[in-house]
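Yeah, one chain of the complex is gone here, protein chain that is, but the others are all in their spots.
Here is chain A:
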């Protein structure tokens, strides 16, 4: 076949393959256009998962009559004009591909009115724009785009569409994602004439929090900590779910860079590491985070859907994100007022209503304490009286101090140990339950970690240096950073173009597979350029210590005295991440008085 330039419609369809892969992508492009046009109200209406109809109506600035036909052409945009604009893109879109791409695979109608026009104008097309003149149409200020019969002319693509509910879920997820970063705009979403989401613009802080709660659930907001960090021209705001609010799937992870939702490997890694100590590896943290930086420092033109970004100083961004979240989690101290609540209200009320009789008939089977039985135990009355007195004195002495100090100590005072496993304690709010082993494990682990870095990590020289073959770039990368590795106790030299020699290892990693660790450290481009990954040598030692802590911690059925339990509670209050054990299990829960009252139907 001869080489020739493709016709426009075909080009658009090919483009559409990238940009418009499914109905949610159409919604994404059009909603982003609306927001770029300054809309404060965006109504989204879809039918049959968007395959039948997608209608987006906004109250943005609108498009003047003479620009309507141009808008449907390829690489036509009002968002950027020249290279400089591309360097500092502030709008969501800028490629000028969305409308023509959507047009090429659907029957599209574009109706719009600008503020100073007396009425709106409409253009439409199916598959391609036929250069008709815009027709007058009734419309409020703003724009409506209607795309019907999506993929009607590309049956192959249409066949790949999933069930209606799946496609709609994608759309709904996208709206959630954008709604979480555009608090200035209101959104409504209708599916098959049914309203599924209605969000008013959220201008104040409480309104914003309400929107987060509406999208991520009340539980998330209850178990999340606010973050607000500014450093070196970077800023991070949002909500971070506590490690104990771990999810079994990555469904509550919203990360925005300059107002753009992204899914980025680098940032994902930073967040994973920040949670690493506190969460089991099969669980996912929950977060809604907004990262802001100078647009010059970030390239969004990497991916057609713009979910990937590239940072000019990736290491700095990684460090900042990791540091901010990591510090935030470590700063958390037990706060019974806020977190770790145990709820058993629903099931509890049912239970106590259904079976009150069971508790109401205690069996006083054989009250066999006859008076003779007592007197037969011949200890003198005076002795027993004095011992009772001293007991009283002791308890009198502790009671007031308990009252006072409950206020100072968030985890309160130990009362007893339950079945050798749990510590029961009381604080001002109510009852505290502590898993003694899990809590002690965390306390030890944090101590071990501090000791490890305190005064430098020693390194044990190897009798026979271990030669490890890697590819050349990996060897380069490791060699160039041998100074930093030395600080973590690892000493290595270059042995050849594609091999290095390990001369000394940190004593904790003796007998471990150093070769695999080093290969992992330098496995890909990203890891080679990013110095923070070297911390994994430290992490590997931490993992050993986590094991040691687990073994050294008190085991179940170890009897604890009250002072011992109090000591553990105080240690927990001082310890970082004490809310979770090293495997991410919670270490304590609070049961409010109110919750207990409900159990017993008090005050109803």
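Quick notes on this one:
Keep this in mind: contacts are C-beta pairs under 8 Å (C-beta built on N, C-alpha and C of every residue); 3 or more make two chains touch, one makes a residue touch a chain; residues count from 1.
As a convention for this text, contacts and distances are computed from a predicted model.
Not shown: a single chain whose UniProt protein name, out of "Beta sliding clamp", "ABC transporter ATP-binding protein", "Small ribosomal subunit protein bS18" or "Inhibitor of KinA", is "Beta sliding clamp".
From the set A:508, A:521 or A:591, the residue in touch with the chain omitted from the display is A:508, counting the whole complex.
The omitted chain makes contact with just one of the residues A:136, A:233, A:458 or A:496: A:458.
Interface residues of chain A with the unshown chain, by the touch rule above, are 448, 450-452, 454-456, 458-464, 466, 491, 504, 507-508, 510-513, 545, 548.
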